[in-house]
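One protein chain is absent from this view; the other protein chains keep their places.
In order of appearance the chains are A and B, and numbering begins at 1 in each one.
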Amino acid sequence: MALVTIAMGRLSQTFLLLLVMSLIGFIGVHSVGNPVFNIVNIETATAEDIRRATIALGLDQPVWRQYLLFIGNVVTGNFGTSYIYHLPAFGLVMSKLPATLELACIAMLVAAPSGIALGLLAGRRNRTFLDRTILKASVFALSVPSFWLSMMLILFGAILTGWFPSGGRGSTASMLGQEWSFLTWNGLWHLILPALALAIPNIALIARLARSGTIEVEQLDFTRFCRAKGLSPHRILFRHTLPNISVPIVTIIGLQFGGMLAFAVVVESIFAWPGVGKLLIDSIQLLDRPVVMATLTFISVAFVALNALVDLFYAVLDPRVRLSA
Amino acid sequence: MKAEIIRVLRRPPFGQALTLSKVVLAAYVLLALAAPAIAPQNPYDPLQIYGWEASSPPGTVGSGGFIYLLGTDGLGRDIVSSILYGLRISLFVSITSATVAALIGLTAGVSAAYFGKWVDVAIMRLVDLQLSLPTILIALIAIVTLGPGIDRIILALIIAQWATYARVVRGIALSETGKSYMDAAKLMRLPTSRIIFRHLLPNSIASAVTLIPIEIGHAVALEATLSFLGLGVPMDKPSLGSTVANGFQYLLTGQYWISLFPGLALFGLIASINLVGEDVRRRLDPRSRSI
């Protein structure tokens, strides 16, 4: 019962969040520059050409009406047509989605288990050499800006050694009507460097969180009590410590998965990975407004969905939320 | 024997690394301040740059009469000089934005905690909204909205960062408001301004101050990322991030030095700020969890 209420509350907040997001994004993109000049040639266009293009794009309407029109279109899934590609903007974003999704999923599949394992290890061996090493490595990993990390991966993984390709998606195979790189050896080969670039900061983040959670839980009375009642350290770790630190870890995994969609902007640009992030940067630079709006809206929806999912997961993990009546 | 082991075990985790990073950080700041005096070349002055010496490898003797220790970039600018001047811009942008963001966050957080009710709801909904999205995305949206320029990027960073301070300060201020010395102050019928400035603020300010170094580190990275994406500081006065970006296209053709060395400088800067920042937080605010 409480769970339903929570979910409903989250959804209403979601709605507000999306509205504000879209408004900010809309005003933002609106003020960047006149997109008409992407359609017509500035040098040769007559006033009449510009006027016609403006009407064609709906840019002659007042801003608030453009926004209302936009909101109406969003609800119906219609973001308009890309000025550059002359394709429906939303369809364009969706067509780039599989590339980004497989990148983020592979990166998280690497980051979550290794981060948790390193964090537990460091937390259990608090203040030892191993702990300090893991902690130091995590500080450095979090200090590397992701674009430079990507470039160094290219430098050392591709240019100097030639082990991996420096960019692109490689060959793909079809599944569920979409093209996927991870289904072919060549594609998987192309995935490794960009996935590492996304995974490394997250390994560090998850490891630090798991470490501090482990230390915190192990100081609690009930772990002391577990030792007093004669449980083996192994059982305490896996049946008591791990479930108790899982709530913050699940949160961070959920949020960072969304964060990867954002950081994909950087990593995809560098690795020439044709995903949503690269599309966003390209569209910003080309003032392709419908595509920017569609991308930003999509990323926020993905975020909100992840947030809601994480909240529901709390209830599964924590009986205090699940059973509060 | 056992006492000795325990003393070793209890040593703070970053003994030498911390000392080293303090020295490195101090060196960075000094270099940035002294850049015009010590840089062999002014990379903003076209008269000092020789286009035909573009992409010279490290060690080349240049026409300016000095050795290009780390080589030159695609336009013929000395990398050492570009790093020194870029450092100035990166530090200026990040310190300014982190400090202003701290002030705004402090005000917002303390107000939300003290006044409660709709003030709290309004401020914290905005904060929640912002913090549920990655900072890079907020900064991206802000910079797309605001347009290019150093002042704009500072503003974008402030917009991206104030919420972090606000949430932390509000949490601390809220727990302080719940303590009975605040009740005692209310019972004296002290003016609201006195309660806030004499009692609440002095006890909440540490939480914001301790965040500043870490947030400066974040700001450096954010600014560099935005500049790398071509959305940051203008290309004629490049920061460390844009200097790295300039070298990206040459990386693929093997001219690694153009982006490698500025990138190393950037990494060293962020790492030393982060280490010192963590230490400041650990010392000043034992309540904070180390994440």
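FYI, a contact is a pair of C-beta atoms (placed from the backbone, for glycine too) under 8 Å apart; a residue touches a chain by one contact, two chains touch by 3 or more.
Going forward, contacts and distances are computed from a predicted model.
Participant: Since a chain is absent, check the UniProt entry for it and pick the matching name: "ABC transporter ATP-binding protein", "TonB-dependent receptor", "Aspartate carbamoyltransferase" or "Cytochrome c oxidase subunit 2".
Facilitator: UniProt lists the chain left out of the view as "ABC transporter ATP-binding protein".
Participant: For the chain not shown, which residue from B:Arg88, B:His199 or B:His218 touches it across the whole complex?
Facilitator: Considering all chains, including the one not shown, the answer is B:His199.
Participant: Among A:Gly77, A:Pro113 or A:Pro243, which one is in touch with the chain left out?
Facilitator: A:Pro243
Participant: If I consider the whole complex, including the chain that's not displayed, which of B:Leu190, B:Val209 or B:Leu252 touches that chain?
Facilitator: Going through B:Leu190, B:Val209 or B:Leu252 one by one, B:Leu190 is the residue touching the chain not shown.
Participant: Suppose we count only contacts with the excluded chain; which residues of chain B make the list?
Facilitator: Per the touch rule, chain B residues meeting the hidden chain are 2-3, 6-7, 9-10, 179-181, 183-190, 198-199, 202-203.
Participant: Across the whole complex, list the residues on chain A that are touched by the chain not included here.
Facilitator: Answer for chain A: residues 2, 5-6, 9, 220-222, 224-232, 235, 239-240, 243-244, 311, 314, 317-321, 323-324 touch the chain left out.
We adopt the following convention: only the chains that are shown with their structure count from here on.
Participant: I'd like to verify one number: the distance from the centre of chain A to the centre of chain B, where each centre is the average of its C-alpha atoms, in whole angstrom.
Facilitator: For chain A versus chain B, the centre distance works out to 23 Å.
Participant: Can you tell me which positions in chain B touch chain A when the two form their complex?
Facilitator: 9-11, 13-14, 17, 125, 128-129, 132-134, 136-137, 140-142, 144-145, 147, 217, 221, 224-225, 228-231, 241, 244-245, 248, 251-252, 254, 256, 259-260, 263, 266-267, 270-271, 274-275, 278, 289-291
Participant: So in the complex, the part of chain A that touches chain B is made up of which residues?
Facilitator: For this pair, the touching residues of chain A are 13, 16-17, 20-21, 24-25, 27-29, 31-32, 127-128, 131-132, 135-136, 139-140, 142-148, 151-152, 154-155, 159, 166, 205, 208-209, 212, 216, 255, 258-259, 262-263, 265-266, 269-270, 281, 284-285, 292, 296, 299-300, 303-304, 307.
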